[in-house]
Each structure stands twice: as C-alpha cells, then as structure tokens.
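Omission of a single protein chain aside, the complex is shown with its protein chains in their original locations.
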Amino acid sequence: MTSLLDIQNLKLNFKTVQGQVEVLHGIDININAGEKVALVGESGSGKSVTARIILGLLQELRQARISGEVYFDGRDINTMKPKDCAKLRGTAMSMIFQDPTSSLNPVITIGQQFTEVLRRRNNKLAQAICDEQATRMLNDVAIPDAQRVLNAYPFQLSGGMNQRVMIAMALANRPKLLLADEPGTALDVSVQAQTLTLMRELVNDYQTAVLLISHNLGVVREFADRVYVIYQGRIVEDGPTSALFANPKHAYTQALMNAVPRIVGTGLAKVPEVSDAFLAPRITHSDVT
Amino acid sequence: MSLLSLKHVSKTFFTSSGNVAAVSDVSLDVKEGECLAIVGESGSGKTTLANMILGILQSSKGHIHFNNQPLSSKRTAEQRRAIQLVQQNPMSALNPKRSVGASVRLGLDTYQIGQKSERWQLVEDALEAVGLDPNLRKRAPAALSGGQRQRVGIARALACTPRLLVLDEPTSALDVLVQARVLRLLNTLREQHNLTYIFITHDLAVVRNVADRVAVFQSGQLLELATTSDIFSKPQSTYTRQLIGAVPVVDAAELALRNKLAKIAS
Partner (left out) sequence: MIRAMRILASNPLSLVGLLLVLLITFAAIFAPWLAPFPTHNGAVIDFAFANKGPSARNWMGTDLVGRDIFSRILYAYQISLMLGIVVLAIATPVGTAIGLIAGYVGGWTGSILMRIVDVFLSIPPLVLAIAMMGVLEPTLTNAMLAVTVMWWPWYARLVYSIARSEREEGYVLAAEVIGAGTMHIAFREILPNCLPAIITKMTLDMGFVIIIASSLSFLGLGVQPPTADLGSMVAEGARYLPDSWWLTVFPGLAILVAVFGFNLLGDGLRDILGVDE
C-alpha cells in the first residue's frame, strides 16, 4: 500500500538569539490513506511543530531550518512552492484546533465561513449549492437545525456546537488528511467525548486519514488505529494502538502509561525523574498482531 | 470534626440579561484533614463556590463557618491566612516581573510571619518543602518549567501556614508525568502539614486517586456527595455516571468499570 503521508528523517532547527536549537532530531512517520494515526507526547516534545511542517507553515519561517522529506500524496512539501502548499491547505488537507470558538472568525456568520471554505476548492460555486452542502455537512455532525446555525455567529453557539462546526468545515472539502491538534481540550469532558466519537465516525465514513496530536493517552487509545510516541523530538515507540497499549516496551512510554491516573483507583504512580532510558532507541511493534 | 461548613449558600449574579444563580442552596461540611473533591463542568458553579470560600466573593444567601467561627464579609487576618489557594494556570499565577522568591515571600510579609531577617530563609524552606532547589528563589518565573511554577504556587500558599487549601484544577495544565509528581507531592504535604484540601477538578481519574469524598455539581447545585469509592462503584445520578463514562481510559480494568456503569444506567 502506498502511504498518503510519508515523513522521512525530518529534522528541524530553530535559530534563536542564543544560537541553533534542534527541535526535531530526524523523525519518521507514515500514514496510509484512510488511517487514523496519533502522535502522542508532552508539551515541548515537538508534536505541534510537526503538524505545522506538514501543513507547510513552518517552511516560510525564516528562523526555521528544515531537512528531510515530507511526502504528501507523492509530493514533497518541503520543496514545494509556498503558493502550491497554500492551495493544499483547506482542500486536500485541513486542520482542527484546540479551542473551536477562537479558531472561528467572530465577525462572520457560520454560513459565510462555510462558503469561503467550499470556494477554496471551487471558487465559482453558487451560493445555493454552498448552502446546500453546508446544511448536509452540519446534519452529518448531528446538528439538526442547520439553518439556524448557518445564520449564527460563533459566539452565539456553545463550545461543543462550535467544535462540531469546525469538524464539519474541516471535512467539507473531503480532504485526504485531517490534522487534529488537541481537539476539544478546551471543552468539557463529556462534550469532548461526544465530539471525538462523532469525528471518528465521520472520518471512517469519508475515508479521511487523520493525524491526531494529543497528550492524552486515553483519547489516543479510543481514537487511533496506530500510535507514535514522541519524546524530545524523537519517535521512541510506535505500533498498532492495541499492541502498544497492551504491552508498552519503551521506558518512556511505560512511564507515561504508569503516570495516567486510573478511574479504578490504583493509586498515584511513582514517576521516575528524567532518565537516560527515555532516550533509548525507537521500538516499533510489528503491524501483525 | 468539620473545619469548613457551608449552610444554604447561594450566589446570584445580576447581569443585563437577568439574574443568574451561579450557586444555589449548597450545604456541605469539609472535615478536618480530608480531601474533598468538587467535580463539575463549566457553569457548574464550582469556581464561584471556591471564590466564596476564599472570600473573593460574598455569598448572596447562607452562611459559611470556618473552625466554628462565621466568616463575615470582613475576615480577620487569621481567617484569611488559614485558607489559601493554588491556581490552575501556573503561567499566569506568578507575577512575571517579580522573582519567584518575592512571590513566595508575599504571605510572610503580609502576616508578619517570622523576623524580617529570617524571611528569606523561610522562603527557601518553603521551596525545599515542595521539592525545588532553594536557589531558584532569585529566578524569574519565565525561567521555570510548568511543573516548577506549579510547585512555586504551592510553596507560596504553604508559606502562609494555612489549614485549608483550595486547589483549583492544580494539575490540569500540566503534562501527565509532571501531574503525577505534583499529585504525589500534594498527598505528602497534606500528611506532613495536617492540611485539609478542597480539590476542584473536572478530571474524575484524578479524583479517584486523591479524594476521600466527592461532591458532584451541576448548574450550581450539589447533585451528589459521597465517599470516593461509593461515587465510583454506585453513582446515584445519571450525570455522575455520564461524567465517569466520558473519561478516556487506557487499560482493561478501567474499561470493565466503565462498561459496568453503562449497564447500571440502561
């Protein structure tokens, strides 16, 4: 099977006042068409910059030095012209952010924002068709009174509603890849759980591949087919979700897994201080389970 | 013995779109030495409740007693000193323009704790008590990691030698590994200093492992109050079951518990 996203030996250097800082030390990530993959790590591990590189946003930054290959649909994003890369965003790949309410434009109605999104793919699309597609998308994310929502501004809707709108917009152009950066972390737990279920069902229907970026192991386990664990700019462990969660092999993954408080009340784990074992080489679980 | 007691406490906010009852008719006791978790989602009134306990807001109705004394709108210095707060966001909780030590020292100066000449020593002791290098006191908060800053926040509250700590989502902005360490620290400190905790959170997995009792809030009302094991083994309200069911879980034992609760619900 050819992969939709193929990242090879990706390195990222930042030029700061103090000098060069290497943020990513050569990471490899592979996502097949329609596959749900999670990149899990702590803050500062490099998971969010990875998403920005895939979107081609960091390449334009003067202080960033990027090497390695990021093949998306057979083309290397790292060597692509910024203009071509911008064309991909919102069409072939799209993104969902942490806080839905602040990522929607507050002064434009949901309906107009939908039209803008849909016209990114086809700028001659008639208003009536845009509205019809938007309505259908909103129905897909379980918003029954689509007309009211289309006429509303983001601040008139609840956080959970805005999150669904975000998902609908992100999927409106049937992208091949959806990047979800800590989706719903800003929302209440119950709302977060609902939207996650919804998102999983939709991407399954649409055959959209997803890269879920998260620090929450529970969310990752419930959403992804395959998991990459990232620590300090290195992938330390990867494999099918069930195998990795049943038998974490890398010291860092084990520590992470141990540290998650359990609702069965097994007490608070004693977490080791940063240890050299965390920097041990990458462990890959075989795809055959 | 109850350290803090709320009797029929309500808080109503007057807004342009009408009156909003943020907390309505809440009565509960916090026992000396326990960790009481207050669980709820946004709009549940848990933050308003905390602010009334801390004296930042005055209740519209009802009474709050601390150590068998009523807490009036003008609290004594001793009452203020006895109830302290640890905040959620370690980034904003420390003044970026003041050194870590100056932040921790604030309570010592306010309550005239120790001789002036001893206070820097007390600051260093407080930093050591939360597992930080005392030399960090001269640093700016920006030079510290999130976990370190949260420890400074705890040290600042501890320096006042309080009896009751209100912990407002103290670990929800932290990474998992750091969260585990801070939670263990909080447990140790509770034993060492004979503290009572009010632990406000939306994370039920954390609650399960730190709290003695749990109070579930929804729309400003106390829905359910029981021991932690009771809340998780036989939750009375649908809402509590929903909350537990929404926790993303990582292992088989947790899944089994969740399925069991789902069965009770149906």
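So that you can tell them apart, the chains are marked A and B in the order they are listed, and the count of residues begins at 1 in each.
Everything below uses one rule, namely that a residue touches a chain if its C-beta (ideal position, glycine included) is under 8 Å from a C-beta of that chain, and two chains touch if they have at least 3 such contacts.
Keep in mind it's a predicted model, so treat the numbers as computed, not measured.
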If I consider the whole complex, including the chain that's not displayed, which of B:5, B:44 or B:87 touches that chain?
B:87
Quickly run down the residues of subunit B that touch the omitted chain.
54-56, 77, 80-81, 84-85, 87-89, 91-98, 103, 106-107, 110-111, 140, 142-143, 153, 156, 160
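Note that in this section only the chains that are shown with their structure count from here on.
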Considering the complex alone, what residue numbers of subunit A touch subunit B?
42-43, 159, 188-193, 196, 215-219, 221-222, 245, 255-271
For the complex, give me every residue of subunit B touching subunit A.
41-42, 146, 175-181, 183-184, 187, 202-206, 208-210, 228-229, 232, 242-251, 253-254, 257-258
